[in-house]
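All protein chains but one are shown in place.
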């Protein structure tokens, strides 16, 4: 399986900086989330519709980030996202955040699909297929 | 009706500052919210239980804040909250945020009570009574 | 003086919702901020550069928002911003947030320009002129 990386652009908000003058470390996880939504959209999937119409959730099991260079207000960052692992009920997203060609941060989030009762469930076949297509 | 002011203590988080070195202006509205929850608790009401068990919501209709002095990381702030107006379906909270005796900010939030279908509804009699008691 | 409204697009993030299922009320003030930065950029002014190179700040004096319709995750919102008042040291921004043609919220923020010592100062002539041009 060859999966192309999806890219999402973010502009750092004033609110996202802290008094050290740089982006607060917790906000990188919000940017990962924005990239995930956008990744799904790039595959023709509305995560919102999945949630609202099918009761599917994408629960976070673990998350990590390495901070390589600081970013700050008004920086335009590119979040590269790709699915690095996909199983029956779970998947892993990997991210690189860049400013131009500079690597600012990299991270991972692991997720389990859940049904209406918030129990882990199989990734719906249509979703799995859409996510596995290398476009 | 004489309503005593309720006080809630907040310690400013690093996350809540911005690169100007002070608390970001939007966070004051979060502190107002923390004070509201605490105000209800002070009246023997769990806003969480209201929401979970009775489907009651406290929708925000408007909010405002005047910023008088900056606050920053690790400041211990006192949020004074009181209900300045209460009607059949709505109420208004007024707040003062102080650091020691210095007034840091003051604000207001207006709310409408809503039922399970998210429609405006009468404030439940028991709640209205509890909120009106001057203790 | 005729000032055209500037528009900025926002897509609501999952992080910005709360357990009522809608956008948390404090986040509207972050969106106002994003719109302000974008407004300045539309006038050829980098607020970041103003701050970093000239030590100019745009301190918030007051802020308010009226919430008319809820918004939620993945909604694409348009923030219309304009300067409704400009004086020697201060200005007022007015905002409308729309989803399509529906008005979701409207608000205002008042600001004072400050110099390196964080004292109120005159709006630099070049900035005032740029902001006053009706393009």
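Just a few scattered comments:
Labels for the chains are A, B and C, by order of writing; each one numbers its residues from 1.
The rule is simple: contacts are C-beta pairs under 8 Å (C-beta built on N, C-alpha and C of every residue); 3 or more make two chains touch, one makes a residue touch a chain.
Keep in mind that this is a model prediction, so the values were computed, not measured.
The chain not shown here touches chain B at positions 11, 13-15, 30, 33-34, 37, 46-48, 73-74. Although one chain is not displayed, chain A still touches it through residues 20, 25-27, 29-30, 33, 57, 59-67, 109. Interface residues of chain C with the unshown chain, by the touch rule above, are 14-15, 17-22, 24, 26, 72-73.
Everything that follows uses one rule, which is that only the chains that are shown with their structure count from here on.
Of all chains present, the one whose mean CA position sits nearest the global mean of protein CA atoms is C. For the self-contact between chain A and chain B, the two sides draw on mostly identical residue numbers; the shared fraction is above half. Rounded to whole angstrom units, the spacing between the C-alpha centres of chain A and chain C is 28. Separation between the centroids of chain B and chain C, computed from CA atoms only, is 24 Å.
With each centre defined as the average position of its C-alpha atoms, the distance from chain A to chain B rounds to 33 Å. Touching two or more other chains at once are residues 20, 26 of chain B.
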